[in-house]
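Complex shown without one protein chain; remaining protein chains in place.
Chain naming follows the written order as A and B, and within any one chain the residues start at number 1.
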Amino acid sequence: MIWVTVSLAAGTLVGMAVAMSYVLGWANRTFYVEVDTRVEAVIDALPGANCGGCGFVGCSDYAEAVVSGRAPVDRCSVGGSSCAAAVAEIMGVEVARSWPYRPIVHCGAHYDDRLYRSEYRGEPTCTAANLVAGVQGCTYGCLGFGDCERSCDFDAIHVIDGLATVDYDKCVGCGACAKACPRNIITMIPFKYEQMLAVTCSNKDIGDEVKIVCKVGCIGCRVCSRFCSLFTFEENLPAIDYGNYCTDFMDQLEKAVKKCPRKGIVFIGKPSPKDLEAVEAHPLPRVIESDFKTTVDDTEWRG
Amino acid sequence: MPVAPTAAERFIQGILPENPVYRQLLGLCPTLAVTNGLKAAMTMAGAVAFVLFCANIVTSVIRHLLKPHLRIVIFTLIIATFVTITDRFLAAYMYDMSKTLGPYIPLIIVNCIIICRCEVCASRQSIVTAGADALGQAGGFGLALASIAAVREILGTGLLFGVQILPATWPNWVVMILPPGAFMTLGLLLGAVNWIELRRSERADKKRG
Partner (left out) sequence: MHYLTDIILIALGAALINNFVLYYFVGICPFIGVSRRIDMALGMGFAVTFVISIAALLSWTITTFILAPGAPVSKWVAGFFVSPEAAAQVDLTILSYVVYIFAIASSVQFVEMYVRKFYPSLYRSFGVFLPLITTNCAILFACLIIFSRIVGVDNPADAWDIGRALTLAAFGGVGFTIAITIMAGIREELELCDIPKPLRGAGITLIVASVLAMAFMGFTGVDSGLRKVLAPAAVESAQSAEK
């Protein structure tokens, strides 16, 4: 009797194995999905950081989009122009030279420069603080709660002394910080050189009102545009034409920087050796960690 | 190429540093389900130890024959065989315990610990190392189960292994034996282990720098 059971058991298992192999083999052939071999090659060429900077969910998603023709070959900001060239070679297209895009924070006010700040006890995020009136006097500028810092996968933007500051050595230009900022004061611009000129203010109010809320905000005096033609003015705020920006204008730009009464136009980007030398002796800026103690935290419970 | 850990290292790592429940967060289903009492927990730990040891040995023996995309299925079938043996053994010799543990013995088949150890260690290293790894991990698992079961049983019934520990006037915290108590105990003990680990690494950092 036991031999009947054993042989039946063995027979069942073998039968199941054979049946499943047939079914899975058939399914493998019938449900075969055509995968373009170029997708694998493109995935290999991409850096594989899955940062989402190209606008797709991950590197494999972008690779599939490129091979199916839905996306251009030079979207990867992490890989840069070398990666774009490699992908273009796989796809058999030409790629024009493009510049890396890097973020600029259009605000120059640290904690002490901002006036009319009040105690905020809500969610410690910029998105939430932006909805509440009166967190700080300036309704355009950086709030300093670190939404951009949390969105960065590359540790390239930090809130230092209340102001979002980009570390251009680490930044790869994925654009996550620009998307995260609820006040839209971070913009991505093409970095044609290691250091670019930037207007570090977003306040569109007239000069008197700006002076009330900020010690370093732009007052719209238009001195910069008098010295350099790259500045255009819109609603009391200068904007630099980055399309035509080039070093031919350097002496004009330097004059505009010197003449700005609020010292709000600065060169930003990777520090040059001269800059590093100049700050060697200085102490590092202090990083403020928010301490969200409420008024009841230290009281004794008298209930 | 990093050097593969030796048998002794695998054994020591499995008990506390790479404890399957507290550090790797694997095998949480039986951890929560059978820790009502220390007796059931230790029976489960013994069963898992047996299955893990045998599965590791067998996997290590056939490790050169494994095809890459079929290996998980092969591991699972090997484990299923040993779990069937364990289940029938318990039903024959420890019938009451088998009824208490119920469906959780067959669920050892899909216990992440065993598949993980087969994948990480047994399919790559020799029989001796695989055996030591199995014993270490099973020891760690037993330790974790014992700690949780002790807390739940003492607070929930005042007994430990059937022996009265707390005075009879103890109002049994029945919730500890029920599902909420299981989750809460594991969560808090996990927090405790993490806290100890944080303190240890802080002290190590301070000593280093």
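In the analysis below, contacts are C-beta pairs under 8 Å (C-beta built on N, C-alpha and C of every residue); 3 or more make two chains touch, one makes a residue touch a chain.
Just so you know, these numbers come straight off a predicted model, no measurement behind them.
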### Query
Among B:M94, B:I154 or B:L190, which residue is in contact with the omitted chain in the full complex?
B:L190
#### Entry: Absent chain, residues of chain A that touch it
1, 4-5, 8-9, 11-13, 16-17, 20, 23-24, 27-28, 30-33, 123-125, 292
### Message
Touching residues of chain B against the unshown chain: what are they?
### Response
25-26, 28-30, 32-33, 72-73, 76-77, 80-81, 83-84, 87-88, 103, 106-107, 109-110, 112, 115, 175, 178-184, 186-188, 190-192, 194-195, 198
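Following the convention adopted for this analysis, only the chains that are shown with their structure count from here on.
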### Query
Hey, how far is the Cα centre of chain A from the one of chain B, in Å?
43
